[in-house]
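Only one protein chain is missing; all other protein chains are in place.
The block that comes next holds chain A.
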Amino acid sequence: MTTREPGQPRSDRSPWNWLLVLPIALPLMTFLFNADEPRLLGFPLFYWLQIAFIAVGVACTTIVYRMTR
């Protein structure tokens, strides 16, 4: 349960929520990763960078959860 002042209406608003925009926007910007080079462990950029965005998503949602609970 969130701690809140009595009488103050409950809300899910928080400046931290803006952090959620990052993992939504990044994977949709194809110009960032639509290329073969540079490769990482044999993976073309297109694949390894998009897989790396998973970590960005996990980090952002975790931070928002911890900072707003």
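Keep in mind that, in the parts below, a contact is a pair of C-beta atoms (placed from the backbone, for glycine too) under 8 Å apart; a residue touches a chain by one contact, two chains touch by 3 or more; residues count from 1.
What we mean here is this: contacts and distances are computed from a predicted model.
> Just by its UniProt name, which of "Ion-translocating oxidoreductase complex subunit C", "O-acyltransferase", "Sodium:solute symporter" or "DNA mismatch repair protein MutS" is the chain not shown in this complex?
UniProt lists the chain left out of the view as "Sodium:solute symporter".
> In the complete complex, the non-displayed chain touches which residues of chain A?
1-2, 9-12, 17, 20-24, 27-28, 30, 34-36, 39, 41-44, 46-47, 50-51, 53-54, 56-58, 60-62, 64-65, 69
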